[in-house]
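What follows is a structure written as structure tokens; I'll ask about it next.
Only a single protein chain was left out; the remaining protein chains are all shown in position.
Letters A, B, C, D and E mark the chains as written, and numbering starts fresh at 1 in each.
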Amino acid sequence: MAKVVTLGEIMLRLSTPGVKRFVQSESFDVVYGGGEANVAVSLANYGHEAYFVTKLPKHEIGQSAVNALSRYGVKTDFIARGGDRVGIYYLETGASMRPSKVIYDRANSSIALAKANEFDWAQIFKDAKWFHFSGITPALSADAAELTKMALIKAKEFGVTVSVDLNYRKKLWTPAKAQEIMRPLMQYVDVCIGNEEDAELVLGFKPKGVDVHSGKLDIKAYHQIFEEMKEAFGFKMVATSLRESYSANHNGWKILLYNGKEFFESRRYDINPIVDRVGGGDSFSGGLIHGLLTRNEQEACEFAAAASALKHTIPGDFNLVSEEEVLVLVKGDQSGRVQR
Amino acid sequence: MAKVVTLGEIMLRLSTPGVKRFVQSESFDVVYGGGEANVAVSLANYGHEAYFVTKLPKHEIGQSAVNALSRYGVKTDFIARGGDRVGIYYLETGASMRPSKVIYDRANSSIALAKANEFDWAQIFKDAKWFHFSGITPALSADAAELTKMALIKAKEFGVTVSVDLNYRKKLWTPAKAQEIMRPLMQYVDVCIGNEEDAELVLGFKPKGVDVHSGKLDIKAYHQIFEEMKEAFGFKMVATSLRESYSANHNGWKILLYNGKEFFESRRYDINPIVDRVGGGDSFSGGLIHGLLTRNEQEACEFAAAASALKHTIPGDFNLVSEEEVLVLVKGDQSGRVQR
Amino acid sequence: MAKVVTLGEIMLRLSTPGVKRFVQSESFDVVYGGGEANVAVSLANYGHEAYFVTKLPKHEIGQSAVNALSRYGVKTDFIARGGDRVGIYYLETGASMRPSKVIYDRANSSIALAKANEFDWAQIFKDAKWFHFSGITPALSADAAELTKMALIKAKEFGVTVSVDLNYRKKLWTPAKAQEIMRPLMQYVDVCIGNEEDAELVLGFKPKGVDVHSGKLDIKAYHQIFEEMKEAFGFKMVATSLRESYSANHNGWKILLYNGKEFFESRRYDINPIVDRVGGGDSFSGGLIHGLLTRNEQEACEFAAAASALKHTIPGDFNLVSEEEVLVLVKGDQSGRVQR
Amino acid sequence: MAKVVTLGEIMLRLSTPGVKRFVQSESFDVVYGGGEANVAVSLANYGHEAYFVTKLPKHEIGQSAVNALSRYGVKTDFIARGGDRVGIYYLETGASMRPSKVIYDRANSSIALAKANEFDWAQIFKDAKWFHFSGITPALSADAAELTKMALIKAKEFGVTVSVDLNYRKKLWTPAKAQEIMRPLMQYVDVCIGNEEDAELVLGFKPKGVDVHSGKLDIKAYHQIFEEMKEAFGFKMVATSLRESYSANHNGWKILLYNGKEFFESRRYDINPIVDRVGGGDSFSGGLIHGLLTRNEQEACEFAAAASALKHTIPGDFNLVSEEEVLVLVKGDQSGRVQR
Amino acid sequence: MAKVVTLGEIMLRLSTPGVKRFVQSESFDVVYGGGEANVAVSLANYGHEAYFVTKLPKHEIGQSAVNALSRYGVKTDFIARGGDRVGIYYLETGASMRPSKVIYDRANSSIALAKANEFDWAQIFKDAKWFHFSGITPALSADAAELTKMALIKAKEFGVTVSVDLNYRKKLWTPAKAQEIMRPLMQYVDVCIGNEEDAELVLGFKPKGVDVHSGKLDIKAYHQIFEEMKEAFGFKMVATSLRESYSANHNGWKILLYNGKEFFESRRYDINPIVDRVGGGDSFSGGLIHGLLTRNEQEACEFAAAASALKHTIPGDFNLVSEEEVLVLVKGDQSGRVQR
Partner (left out) sequence: MAKVVTLGEIMLRLSTPGVKRFVQSESFDVVYGGGEANVAVSLANYGHEAYFVTKLPKHEIGQSAVNALSRYGVKTDFIARGGDRVGIYYLETGASMRPSKVIYDRANSSIALAKANEFDWAQIFKDAKWFHFSGITPALSADAAELTKMALIKAKEFGVTVSVDLNYRKKLWTPAKAQEIMRPLMQYVDVCIGNEEDAELVLGFKPKGVDVHSGKLDIKAYHQIFEEMKEAFGFKMVATSLRESYSANHNGWKILLYNGKEFFESRRYDINPIVDRVGGGDSFSGGLIHGLLTRNEQEACEFAAAASALKHTIPGDFNLVSEEEVLVLVKGDQSGRVQR
């Protein structure tokens, strides 16, 4: 198993109990989560030495975020401590035609105000095999963008494979700002995860032969888009999840991967009911990284799909499944029969 | 926005946690609700000055019912205080083919024993635009029937538009008694809400050209029924919801409205899963009143349908949605995608 | 109504709240359950004088198991007290394609170490009409196998009808061991409940004309299997449930019964969502015994099917439904409409 | 152990979680309790065949009350079923100088409307050794007073020892009415439980030599009062608990008993913190009856004191302690050391 | 009853369940509270028309804070809506020698960034009798200090009585900054609430004849301090609570008031156990304002003491007691006997 590093923000998630609305709630369920932290947890569950790099306050809320990671086996040695606040997101879980709602309260968190020189990059990347980040981290602040860039430079110095999840967040920046920051970072990226929307918003990428605004794209269109993305940015691989949203409780889900030569497509999962959608994309990234580190592309694709389908059935941000459990689903047992 | 008045009983609702059966429950979830109170909450949520008129004991259970209303913006200035008890209903939520169960324990509540002269009708209806009541209130007791009649007379004196939800409750009275009390009240009603069953039981109404007992009615039959109801009772409008019950968790839902000239029919919603069915009809009344106060009939119909479909996804009796949220659904987004 | 006796183990069930995973849980929901205890509860609910025979420690966890039975009307007069531990099973409830998981920790429980002479069989079977056991009890230990045999001998002495639920448990014994113990017990059995898999594993039964490993069997094949089982073991009746597993939340369900002459098949139920699958089979046995004690075979079959379909909607092991509720479903109302 | 019968009302108790106020509570904890039911539970815990006689509705709330009794070993064979409602009491638990509050909603309960001829008194009192009732039951209604009188007449016919807990409830009747009903019932009573206040209010009893309104009475005064009560009403024994109320959490507690010749006084308990005061007096009655049935007066006095002191540490109305646990405390271990 | 206005910040309070530590908590209890909001709730409970002035975001967390106020009768008409965040404080409740802990996360809240011209001061103070603020509000930001000053100027224009709770918060500002802002505001203040520490830190006040650092002050010393404070700042009244901290669960509590001529001292309360200390001081301010608006100084002093002693027994920030409940305690009943 490999040393893997992810960098980003872990937030306090305050969610209403069950499917209560915000205005009805007399308590919030507490978990901690965030894109790259979720990826680290997935990788720790699959047996990797997964390090999550961030900055968190010294107080007990910061400590609780650290503990949430170490509880599930993520290495927290490189987490800087200081600053004032843990970023927060409030979550109201929807049902049927009522969508889930997220309210962010993450400005001025410790990681948003952290400096690149607060981290010992040489130690962080020594012997590492993979580095993963997302488009959320550089969007947090100018400092965080600088920090991300430094991490990428250092990762490449140490010969580490790099993946990015483009993940556009409209509450954090504009497309123009996103492209200004993100385009120059793409030179460090080996594996790009994101759909055509993210590519357009974050990278300013417009496929030549496809009208991405013409409603639902077919698989063919994705093939062309992925080829053009590879061409434009030099990615070794491009991957995306394809979600069909029927209701807050019922989605279709599959994975598409391009390795620069061939296209790989996973089985489609019909997920009903969805228990917790949040972290679905991150669990796909985590599954894909594990897959690419341990097996061929088709298997990686299936592993990532099954892993992330399972995430939708688990409360919280983290995908608390083992490699063994994912493989049972890869082998095709969707019957849900009781395991005694 | 308008001053709107509703009159009726608000009860303490004691429901089992999750889908536990009564005999399994070591605690009850507590909310307060009741037909006309639910309508008032809907209207307050849409921005109206909504007054709920009732009588509640001075003790803390009575106070909690008052607070439940003021918490969500309903005006409680005209709630009389006194008497001994808050009516109760016990609720067990069903699942799949197991139906939800309601046990009423509402006899001798403060409002059931209240007298018409305990309320300052002139203040209540001054500047009001709309008055809503249901067939439940006059069924509570002879006093409550008298009180309802007085309210209707006064509402008309002040030129207030009146709507009724016929709502037959077999535990409270017989069809014969219902018709004796309710038929004379129809002269004050502008907008009548109810289906053919309610009309038969509460008003003794039998459509000439339609066999209402021959199973499922088609839309055509409803058109004829509505025309005859208008004819028979002089209503300006007649409306009903059309529910298809597939299981305790899965219903179809749409709205039919007749304005004396034209018929309007909303989009059909497939609601799966249902979180809480109770108050579904009241949220339709609330949505319709708001719709008719602020837009044309077709829009009112769609607003009422979307609002009440959303209610089915919200725990408790009250429909805690904003006008903005309803309009998003009216515009057609049923995908349940996370709103960030 | 009849005196009915069941014999077996009742365990402490520790289940995660909602659909949380084991590693997320900071509390466990506590109920008590086990195959034959569940059958006794069903029968008590239908009005029978149902006795559950077992051994439980004197300490408070043992007492809590006794109380769980007496709470729902099961007679506990013949429960021996002593030994050290109550068997445990941990339950994690699945969702969608994630299966539920059971971890057993039941070795060395009081009943597993009990001796046949600790029970007053004459008192137990005096005036009894029916005795039910399952293939789980003799699998617990050599002592428990001996105890089961003694119970069967005594039941027959008192002219009691005997039913068995074959219920193979691979964590408790091997097919070889199961067959060594169970085959000699079949001479005492009147009604055998189990499918072709159980019959093969527990009884070493292989139908001549049917390939039970060739995927899904049709009803015809079951007819032949049942006829051969009757032939081979002398059962008066053979019955099984037929479960279609689409996901952890969605199953199809029906019942097949053979009385040595005719085949009876119940209506098929589409159960969605499933609230709690555990005890589904036991509630079928309970429903069938009640049915056979009180009505004809077709009615018994429908009663058993409706009763056990309802069980899937009820949290915990016990099927907390009345005869009246089952009959409403037998009559065909699956609409889930609120009962007021 | 003996057959013991108690008669009265068992109510649904709805209490706020922890020490929340009524107006803060979004859920109520649910237990069932009531003076004579609590006594029956105590006696079942000590090993007696304890029957509770009442009437409860057939619906599930009524059934839950029955189950609450059978769960803890009380015999429910003589509970009549019918009527509409289970009486309710709301409980808010106090802290420090804030008192606990009870709001009653018990009018028109099934037992309040029950008739004496709905019960098979011969079966009820056959072989019974003791009958216990309280001043609450005849206060419920004229019917309930009649019912109580009939029970007393029948108890005496069967030679059953009778105890009463005078228990004046000012919300249920006036002193004048209480005395009119209760005084004639005293001829059937062997053991009278109550303090000087209850005796004055319920029996119109005024001790000649003692000013009961002059603040705190000393033990001497109680001796005189008890002697006079015995004289006036012919009781064989008189007993009372003596409570010192320092705060909602801290009470002193002891027991005084007079057997017509001698006075017995228990050890004094300092109870801090009190977990749940409700049922404290009933647990004293239960302990006293058990004591008088099984040992001498001094021991009975100590048993009753220790048992009822322990009740104050147990949530709910019922005193869930075994004889063995009471005896450990009687022997003097108040250290609260962990029992491993 | 009077129109009373308070101005300040209401925060989301996230507290650990029971006495769990932060690092153990998987959920947070949610209430809303803050110094001046708490005062408004007290006054609404006593029957006043209490307005709370603040600014809150339009999103659902902001709305929940508004609802928390209207639920308990506070008028929210003058709450501005906008900005991004609701200030937060995390609370861990201590026990015995372990202190409670508060972690603030309130920077950049809507009210901290609000401008004075966002409020309609004329409407706010029209017909108002009293205005209350605290030293926390001007400490939030320069804008908030400006806003506070404007409110004071306007209050005085409308002839409103003004009270301040000095309340030094070391996390928000330094003594130097506090004095720079607060000293000029004292000219508008009629009633000053605060002890010698607050006076030194917030006002730079040093009594001439008393060494405030010499440990515990006696009542005499307070008399001198209050006289000097009146002299120095022109207050009409000065008041303080005197807390003795024995442990996290056990405090002594009394009130001292000076009306410029005489000193008034309340009864001392021994509070054990403390349920929730937060808001204790605010409930004293609320009780004092009500007392001074409705009765003489000695009575006001006793009312304030009893009201705030009771607050310590109530979960959450708000003092949910009625005038009637306070008066029972003023009359001296601290026995905590159950009120039936």
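Just so it is clear, a contact is a pair of C-beta atoms (placed from the backbone, for glycine too) under 8 Å apart; a residue touches a chain by one contact, two chains touch by 3 or more.
These numbers come from a predicted model, not from an experiment.
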Left-out chain, listing which of the shown chains it touches: A, C, D, E
From D:Met150, D:Ala232 or D:Leu320, residue that would touch the chain that is not displayed: D:Leu320
Selected residue (touches chain absent from view) among D:His213, D:Lys261 or D:Arg340: D:Arg340
Touching residue (missing chain; options E:Val23, E:Ala232 or E:Leu327): E:Val23
Option from E:Asn117, E:Ser245 or E:Asn296 whose C-beta touches the chain left out: E:Ser245
Among E:Pro273, E:Gly286 or E:Gly336, the residue in touch with the chain that has been omitted: E:Pro273
Chain C residues that touch the omitted chain in the full complex: 14, 17, 21-23, 25-31, 59-61, 63-64, 67, 84-85, 88, 90, 92, 101, 103, 105, 107-108
Sites on chain A contacted by the missing partner chain, in the whole complex: 67-68, 70-73
Positions on chain D contacted by the hidden chain, ascending: 72, 269, 271-275, 309-310, 312-316, 320, 329, 333-340
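Keep this in mind: only the chains that are shown with their structure count from here on.
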Set of chains adjacent to chain C and to chain D: B
Chain whose average C-alpha position is farthest from chain C's own: E
Relative to chain D, chain with the most remote C-alpha centre: A
Length of the line joining the C-alpha centres of chain B and chain D, rounded to whole Å: 45
Sequence positions of chain B contacting 2 or more other chains: 21, 23, 67, 72, 101, 273
Those chain pairs that satisfy the touch definition: A-B, A-C, A-E, B-C, B-D, B-E, C-D, D-E
